[in-house]
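Before anything else, here's the structure in question.
Complex shown without one protein chain; remaining protein chains in place.
What follows is chain A.
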């Protein structure tokens, strides 16, 4: 008599968990390692010893998470509007 969840419900719960998890990740770790430079902030040339700073992340090795970025956009947009209308 173990209740079995329908595949749809399982999917929905999994989506919820994943969303919330992503949300928490965005709050706790707003940045993630840069994909281009793998978090090093450097790009190596063909010659082994030479390198330059990663242009994607300006050498920080960190990029803002997409979720956080969207959140920032919406809130900053709202904030701007609020200040304008005040």
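Heads up, the rule we're going with is that a residue touches a chain if its C-beta (ideal position, glycine included) is under 8 Å from a C-beta of that chain, and two chains touch if they have at least 3 such contacts; residues count from 1.
Here, contacts and distances are computed from a predicted model.
According to its UniProt record, the chain left out of view corresponds to "S-DNA-T family DNA segregation ATPase FtsK/SpoIIIE" among "ABC transporter permease subunit", "S-DNA-T family DNA segregation ATPase FtsK/SpoIIIE", "PPM-type phosphatase domain-containing protein" or "Multicomponent Na+:H+ antiporter subunit F". Residues touching the missing chain, restricted to chain A, are 30-31, 57-58, 60-64, 68-69, 72, 75-76 (touch as defined at the top).
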